[in-house]
Every structure is written in structure tokens, then in C-alpha cells.
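Removed from the display is one protein chain of the complex; every other protein chain stays in position.
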Amino acid sequence: MSTDTDHSHALDRLVSPARRELWYRSYRRFANQPMSMVGLGIVTVVVLAAVFAPYVAPYPAQVGSFTDFANAYQPPTVAHPFGTDSAGRDILTRVIYGYRISLLLVAVVLGIGVPVGVLLGLVAGYTGGWVDTVIMRVTDTFLALPPLVLALAIASAFEPTLEVAMFAVASLWWTWYARLARGLAAGQRDEEYVQAAELAGAGTPHVLFREILPNCLSPILVKVTLDAGIVILTGASLSFIGLGVQPPQPGLGTMVANGTQYLPGKWWISVFPGFAIFVLVIGFNMLGDGLRDLFDVEVEQ
Amino acid sequence: MIDPKQVAQRLSGMVVSLLGLSVLIFVISRVLPGNPARMALGAMASEEQVQRLAAEMGLNEPLPLQYADYMRRLLVGDLGQSLQTKNPVVQDLMFKLPATLELITVAFALMVGLGVPLGVLAAVNHGGRLDNLTRVFAFSTVSVPSFFIGILFQLAFGYFLQWFPITGRVSSAAAAEFTRVTGFYLLDTLLAGAFAAHVDVWGHLLLPALALSFSGMGQVIRITRSSMIDVEGKDYIVASRGFGLPSWMVTHKYTLKNAFVPTLTILGLQYAWLLSGAFIIEIVYSWPGVAKYGVQSVLTSDVNAVVGVTMLIGVAFVTVNFLVDVVMAVLDPRIDLTGDTT
């Protein structure tokens, strides 16, 4: 019996009961929205499938420059649920590996864009003055073009590869986070807890990361989730145009583009990879929307 | 009504953005690794040929000089020659712009014409089955890659039902019935009195426009619905129900007008975003507009054309955003034009 109470005390010390109650209520609210749960389910399944692709995909050997022309253009069957492409490769396998590339793109773009953008935005919003002006002018410049067009222009200066596409998208995505974080930081500059920390002699890094940043986390998390979908769409669009993933790599956008020449007869070559993009993006959007309701934050998209 | 000083300040901000954009594009086109002349000529060209083109393009000058020259040309509207078509880029753009504008405008009309009523429908039935259906639809439109929806429409309405042509702007038979005057074929066919050709142009327009409209429709539905619901809870709407006004009048007259202001912002911004979607849709439907021209010039490393298209889109994008802000300020005096948008 005593070990039981000890255990609960330890838990109390780690997370206060009030906070646990809040978490539990939040979880109940989230779980009560079927769409958010569906979104969470889709994202989880796709991420797991992508991570464990070599074990999940039916024909891991058929991902890249594999050819089996005897089996080319197979319509969907039990052996090949999504059919096979012009080189006789299993499309389901390539879709699962394509998810890997899409999620890698998301990880790289947001992994670079979020920290850089948030840091610049916090500094701009908190310090104000000319630093703010310069940083915001630079973001204005980037925001003067839709991301796809800007990524196209950047990609045009290089040979088309997946790395270039990632670089192009990552180099502009930080601007959105800079604006978001700047707004949040500027809104907190005059809050009492910030002023109290300043009066206590806290340095700028302490105020930025210990006082201001924690209050920015939920809007940033919501935006990251909603953005994941947009990054995937942007990357797939670049690949579709021919500027991203190059064959024989299994980019989802590349696969759709490749299949268009076989429409309408061999529709499955384009349709399944396209549908795969749609499923993952809608998963992220439903999840992000649920989180937005949960945290009750408004994030521009 | 609105403060001219605020407009001027907002305008100067816009000019700064465009200047910044010109620098950015210059950096992309001249400074980033990769020799534009080499990229344009391809791997097969001899070193001598590359050198000659580089000299022609001024690539051997110092960078500041190159920038000064580039800015001087930009300001007089000289974007140089397309390496691909050998025409002046400005001429190419002017020739192709009407096709894109026509496509975007029809897409915009579809987006508003379908999105706003669906948003109202969802709001009126909020919490009900229709609301949930609309919600799923709205989610789908923002989540579907535009090239995929384009292909699905081609498959369904083009190949399978054969209601519409699959690609292009006009069939060759119809094209013979009118001459290009404005470049807007819907207008040109009417000017020529060629009604069969007019119908043909509509047929070519509808699928790409519908596919293009999808990307923004979810946003329009969403904002219409949420602002309608927001307004429905206001005291003045409860009061007008209390006065016994018919419910359709409360919804479509008293609520809708209030809900329309936030919707309008989104609509204006979506018009600018359609420009971005056109880069995909014009490829899928072989639509001979500036976006397809832009993609082709990117793929062939046609530097001057890339700069031209990018600047054109940038100017259009920034201008539409500016106009939306001004219209909003006219409609709602509480909006501060110089205010930060966060």
C-alpha cells in the first residue's frame, strides 16, 4: 500500500494534480472531436509506415531503379493493391517510400524554419526599434511572393534535385514563423511578468526564452501542424513540375507527373500517389484544426 | 473616411517590399552559384559560347554595376530578351497575361459563388449533418494537391464523361472564328460575334478554373461560416429575432451583411493566391498563360524570363494585398492601415 502512495506523491511532485486535471480535460475535449482523432490516426499510421518502410512495404527492392517490364502497367490487384508503373514497380511500395521523402522535407523545412524564424521574431518583437524594422522588412520581401513561386525562382538557379527543393522551401519558410513570433513577443513586452523579470535584472536571453517563449508554444505548435500539410503540398508541387525529386527516386509529386502521360487508361499510376498526398495532408490539417480548437488560438494560414 | 497619410505610408511600405524583392531576385539570378549562361546553353555548349553569352548578358561586370544596370532596366520595363523565345520578355508576358487573368477571374467567381453559399449553409445548420458535410468538403479542398484535383477533373469530366476538353484554351476550329483583340477570349469571341467559339472557350475554361478555385474555397467556406456564427450570437441579431422578423430575413439580410466584412479580406487575399495555384493548373491543362511560361523558363534556366515572371507576380501580389487593405479600411473605419498584421 505504502509504495502506492509514494508513487502518487512522486507523480504529484513531477506534475501538479491541477495540471494533470487540465491535461485530462484537454485530452477529453480533443478525443471528443472525431475529426481530430482521425487526423491523429492518419498522421501516426503514415509516420510509422514511413519510418518502418523496409518492413512495411510489400516490395522494398522495387523502390528505385528497378525494372521488370514483364510486370509493367499492372492494374490494381491483390499482389499490387495500387498497381504497377511503366517500369513494373509496385506503386504501393513507392508510395510508402514517397511518404518518407515528404516527411523528410517537412522535418528539414520546419526543423530549420521554425527555430530560425522564432528566434528572429522573438528578438524583433521584444527589442523593437531598428532591429525589428530590418527583420520585418526582410520578411515583407519574402512574403511579397507566394511560397511556391519564390521556391520556383530559387530552384531555378540550381540543378533540379531533392536537396535543392528542400533548400528552396526551407530558405523562405522561416519568414512565417518570424512574423508569428514577433506578434506574440510584441504582445507580451508590456506584460507584468516580463516587466517583473526585467526589474529583477534578468538578461534578454532569460526574458526571451524563459518568460516569453513558453507562452508562444501552443500557437507555434498549431501552426507547425497546419504548416506540415502546406510544406508537403509545396514540395509535391515542385516535384510535379520537375524541380524536386528526380526519377527514379519515389517522390509522390514526381510519380503523379510521370503517370499523366498514361492517362486515362493507366489511371492508377497517377491517382494513387496523388491520393496518398491528399490523405497525409488532410490528416495534418484535421490534427492541426483540433489542436487549434484545443488551445483556442487563432493562427493565420 | 480614410487617412491619406496612412495610405501613403502603406504605399511606401509596398515600394520597400518591391525593392527588397528586386534585390532578392537579383541575388537569386546572378549571385547564387551556377552560371546563368552555362545553365541556359546546356552542358553541350562550348566554353567559348558560354563566355560570349555571359559577356552579352553583362555577367562579367562587377556585381554592383550589374545591379545598377538591372534596376535601371527594371524601372523602364526592359526585362531583356527571353533566351528561349528570343522575344523581349515584356512582350511575352503581355501576350500571355490575359490568359492567366481570364483563368484566375473565372476561378475567383467560382470560389466566391460556391464558397460563400456553402459557408452560409453550414452556418445556418451549424452542428447539423449539412455542417459536418461542408466541413469535410472544406478540409478536402485545402488538402488536395491542385495538380491532383486537376487530373481527377480531367479523368472524370474530360476522359470519362467527355463533357469538357482536356487541355488548351480554345479548339482550333473555334480559334479560326475570331481574331485576338484584347487577349481575353471570352471577350474576343463576343466582339467577333462568334457565339459557338464563345461556348467553346467556356468549355475550355471551366475545368481548370474549377480546379484552381478549389485551393481557396475551403478558406472561403470556413471564414464565411465562422463569421456568420459569430454574428448570429450578437445582441442585435437576437433582438431582430425577438421583433419577429422572418428568419430568412434575419439570416440573409441582417446577418450576412455583417459577416461579409471579414469574408471580404479573405476573398481579396485569395485572388492573389490564385496566381500561385495557376503555376500548377496551367501546367496540368497546358494553359498558355504567364504561369506556364514561368515554369518553362525555370525549367530551361531562362534567367531573364524567370526574373520577369517573378517580378510580375510580386507586383500583382503586393498590389492586391494593398488594395484589399484599403477597401477594408473604407468598409470598417476601425482598421488602421499602418497597423501591424501579425
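Here the chain labels run A and B in written order, and each chain numbers its own residues starting at 1.
In the analysis below, a contact is a pair of C-beta atoms (placed from the backbone, for glycine too) under 8 Å apart; a residue touches a chain by one contact, two chains touch by 3 or more.
As a working rule, contacts and distances are computed from a predicted model.
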{"item": "Listed names \"Nickel import system ATP-binding protein NikD\", \"CoB--CoM heterodisulfide reductase subunit C\", \"Exosome complex component Rrp41\" or \"Fe-S oxidoreductase\", matching UniProt entry of the absent chain", "value": "\"Nickel import system ATP-binding protein NikD\""}
{"item": "Among B:P4, B:P62 or B:G242, residue touching the chain not depicted", "value": "B:G242"}
{"item": "Candidate in contact with the missing chain, chosen from B:F139, B:F153 or B:Y254", "value": "B:Y254"}
{"item": "Touch residues of chain B, complete complex, unshown partner", "value": "127, 234-249, 253-254, 257-258"}
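Here, only the chains that are shown with their structure count from here on.
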{"item": "Whole-Å separation of chain centres (CA-atom averages), chain A against chain B", "value": "24"}
{"item": "Chain A partner contacts - residues on chain B that touch it in the complex", "value": "13, 16-18, 20-21, 23-25, 28-29, 32-34, 36, 39, 135-136, 139-140, 142-148, 151-152, 154-155, 159-160, 219, 272-273, 275-276, 279-280, 283-284, 294-295, 297-299, 301, 303, 306, 310, 313-314, 317-318, 340, 342"}
{"item": "Residues of chain A that touch chain B when the two form their complex", "value": "35, 137-138, 140-150, 152-160, 179-180, 182-184, 186-187, 229, 233, 236-237, 240-243, 253, 256-257, 260, 263-264, 267, 270-271, 274-275, 277-278, 281-282, 285-286, 289, 301"}
